[in-house]
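Left out: one protein chain. Kept in place: all the others.
Moving on, here comes chain A:
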Amino acid sequence: MLTLENLSKHFGGVHAVDGVSLTIHEGEIFGLIGPNGSGKSTTVNLITGLYAPTTGTVTLDGYDLTAMAQHERTAMGVARTFQNIRLFGNLTVAQNLWVAQNGHEQRRAHFLPRWFKAGGEHSPDIDELLKFSRLHSKRDLPASALSFGEMRRLEMARALASNPRVLLLDEPAAGASLEDGQLLAERIRDVRDRGVTVLLIEHMMELVMGISDRIAVLNFGRKIAEGSPAEVQANSDVRAAYLGSKHKDEELIHA
């Protein structure tokens, strides 16, 4: 459903992403891994529209997203979370979800009546998402008052509120312990079971290897491997790439 074709992004002479082609299928959890600076974040930013690619296209269900602005891609069904949390801190938990739900829906309906209609944060959809994210008891607190783990859950809920087809998770386990990682894996499966395709960008190998249906590995902006977790772990290019960056190597072997 989500297809990257010969996607490149050059910053001056730096080829941050260099001719990457990927196809992510409907309903799968797809892991995107690679050493630091391998082009994972740039790839995410090309998919969501922060950067315009130097070459190549991004398509979703056959629709070409390449020329669309970020908010238009959200309306098409692309959502993401951020590695460094970017919630609307002064808005309540429920309002954070309402903004995302509304920003998405205002493109369909005539926006004026919708934009001046108060009290929409008490909708059944938002209640359901709050329960799903175990944030129901915090719904009227400002988002800045949440704990770190709750903020991460709210980020994911906010991304889901825009009713996406595909959800990009940018290092959702950053700063989480191993036990949190187990819970996170269940949550990501829950998201997939809601019918949302997941693209997971992650450093925590245990998590990626454990839940991904397929994995692609980037190094120096190029795709060096793609396949099932077992295939990727067995790939000699992947091992070489991770041997270059010392810490990741052990994780890969032990995972």
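Basically, contacts are C-beta pairs under 8 Å (C-beta built on N, C-alpha and C of every residue); 3 or more make two chains touch, one makes a residue touch a chain; residues count from 1.
Everything that follows uses one rule, which is that contacts and distances are computed from a predicted model.
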Omitted chain, identified by the protein name its UniProt record gives, among "Carbon monoxide dehydrogenase medium chain", "Branched-chain amino acid ABC transporter permease", "4Fe-4S dicluster domain-containing protein" or "Potassium-transporting ATPase KdpC subunit": "Branched-chain amino acid ABC transporter permease"
Sole contact to the chain not displayed, among A:Q95, A:S133 or A:S212: A:Q95
Touching residues on chain A - with respect to the absent chain: 48, 50, 69-71, 74-75, 79-80, 82, 86-91, 95, 98-100, 102-107, 111, 114-120, 158-159, 161-162
